[in-house]
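Beneath this line is the structure, given in structure tokens, with notes to follow.
With one protein chain removed, the remaining protein chains of the complex are shown where they sit.
Chain naming follows the written order as A and B, and within any one chain the residues start at number 1.
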Amino acid sequence: MSASHVIDVRNLRTHFHTEKGRVTAVDDVSFHVDRNEILGVVGESGCGKSVTSEAIMQLLNPDITDFEGEIVFGGENLLTLGEDRLSRIRGKDISMIFQDTTSSLNPLYTVGDQIIEALQAHGRVSRKAAAEAALKVVSATGIPSPEKRLKEYPHELSGGMRQRIMIAMALVCEPRLLIADEPTTALDVTTQAQILDLITQMKRDFDMGVIFITHDMGVVAEICDRVAVMYLGQVIEDSTVESLFEAPLHPYTKGLMQAMPTIESDPQADLYTIKGKVPSLSDVPKGCRFAARCPFSTEKCVAQPPTLDVATKGHKVRCWHWQAIADGSACKVNAGAEVG
Amino acid sequence: MTDAPQFSTDLKVAKHRLKHEQRSLTIKRFLANKLAVCGLGLTVVICLIALLGPLISPHEPLDINPIDRLKPPSLEHWMGTDNFGRDIYVRVMYGTRASLLIGFSVAMLSSVIGVAIGLYSAYFKPLDHLLMRITDGLMAFPAILLAISVIAVFGPTTQNVILTLVVVYTPLIARVVRSNALVVKEQPYIEALHALGASRTRIIWRHIFPNTVSSLIVQASFVFAVSIITEAMLSFLGVGIPAPHPSLGNILYDGKNVITSAWWMTVFPGAMIIGIVLGQNILGDGLRDFLDPHTNKAVSKR
Partner (left out) sequence: MISYIVKRLLSLIPVLGVVAVVVFALVHLSPGDPASVILGPDASAADVDRLREELGLNRPVPQQFFLWLGNALTGDLGNSLYNQTPVTEVFLDYFRPTLSLAIFAQIIGIAVALPMGVFAALNRGKTIDGALMSFALVGISIPSFLMGLLLILFFSVFLNWLPVAGYAPLSDGLLTHLEFLLLPAISLGFIQAALITRITRAAMLEVMNNAYVKTARAKGLSRPVIVIKHTLRNAFIPILEIIGQTFTTLIAGAVVVEFVFNIPGLGQLIVNSVERRDFPVIQGTVLLVAFGYVLINLFIDLIYGFVDPRVRLDQ
């Protein structure tokens, strides 16, 4: 079963050593991505979604990071590989694009050079052949007059164009997995839509798996096939997009969706907010991590951490009372939670 | 309404307590910064040595004693004697005093002038162009060459040495103050002060100046160190503090001619210079860490 997955993350834990002691930023996270599939990883900032993606790429500073669990990719556990092997996988089999387009490209080299460099790092390609390949992939991203763009420096391009270049750079080696870390957050809405289309199209063309990290439920609905919702280092709900949007099971996910304005929402009414704030990673609650903010929390929630259980086919949730909440039989202990 | 005066005194007390707490917190944070404490400690120790050191020796810096020429360190002469039979220990102590005096005077004077230039040129654009071109020009001169020429014309006195160093090092202070002030000047609260009708002088000195103090201190400690080095160089070349009076530089000059036979004439004043400069450099590094909260320290798991 797992052999068919592009990547299979099993019980990943990531610990950082900071001045304040050991902090577990990612706690028992499992998910997998298949070919031609986009997995959305959703959550607020600090929930561990970016740490998870950088753990897959093994980009975190090894001096201050410890890992547990497995990240299986192409039959190998990425967590146990040496730097040499990893650098052959990075950029070739797994690529990554980032949120910040201004500083993600080196200002001293033309974008063409930076794409060619990615190609040449993974095989003996002549510069001419590499340049042709670069031109091809950049044209495929739909940038106008690609030959000219390749000779330009990053600061001469707009944010949207830079993100296209980043995508071209990530895809030039035809990877099996693309990790997109909030690639559209810094872009305006029109450009955002174009970039999302581009990623979807590239996924199909290259038959690759995509991990799409975002905090925007709207983006998830638009492009993802499956979703993992993260809260404070844990996956709290894992489902297909259809099932999730039809019936979100975790109170936190429900909250996230209600907090999203839709075309039908009453412009006069206040938007829903989840009350309270995310607890600090250095002070993680003993039981359910969402208990303090949850309108349905009980003593059991505070005392015992829930497990990620299968609710319906292809839909997992980490909540003691999902059944009762779905039935409507759970009572809101934390009355007034929705007002706050 | 009736307890409004009560409320305002409460506020005053609270404000006072807050200020007090903040100060003690700052002191605690400073003491936790090992570098700054070490540097300050080293500087203070050297100042004390220079002040108190001569008191415990029976010798005078200018006492010539031809019989005791070039004697190595002994119980009588702790750091040996020079080619005139003068006691090196006492001369080093007086020389250190002279160095510290020059370093301190130059740091103070160039800070005062530099702050004024920096603040006003940050605030008034046309003045900025003029003053910054002048500082550009002054920075083109190696301090020592300019100092040599000034002294050649005006005569070798401690005063002239100090004045020249002030001319050369004021631009260093002015530039740092200016770049800081330019940043602060653009802050919204300065604009708000304008809107409230605060006077320019008040804005410049009461609101912009305090924000430049931290980098000013770092830069001033740097100027202190380089002035001491430059003075030592000048005296070493024979154009600094005039001859019989001891300075670390001219002891080294006397020592250079007899370096093959009297190592103590080089090692002791040399160690003193290194000590002073090292103290300032450590202090400067420490202050920079202390004042810049961005330097986050990575913690290794091993």
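As a convention for this text, contacts are C-beta pairs under 8 Å (C-beta built on N, C-alpha and C of every residue); 3 or more make two chains touch, one makes a residue touch a chain.
Model, not experiment: these values are computed from the prediction.
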Note to self: For a quick check of understanding: of B:29, B:202 or B:256, which residue touches the chain that isn't displayed?
What the structure shows: B:256
Next item on the list: Give the residue, chosen from B:50, B:239 or B:287, that touches the chain omitted from the document.
Entry: B:239
Checklist line | Omitted-chain contact residue, chosen from B:41, B:142 or B:210 | finding: B:142
Check: Per the definition of touch given earlier, which of B:88, B:102, B:150 or B:241 contacts the omitted chain?
Finding: B:150
Note to self: Give me the chain A residues in contact with the hidden chain, please.
What the structure shows: 57, 59, 63, 83, 86-92, 95-96, 98, 100, 103-108, 117-118, 121-122, 153, 155-156, 166, 169-170
Margin query: Residue by residue, what part of chain B touches the chain that was omitted?
Written below: 133-134, 136-146, 148-154, 225, 229-230, 232-233, 236-239, 252, 255-256, 259-260, 263, 266-267, 270, 273-274, 277-278, 281-282, 285, 297-300
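FYI, only the chains that are shown with their structure count from here on.
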Notebook entry, point to check: So what's the Cα centroid distance for chain A and chain B, whole Å?
Noted result: 53
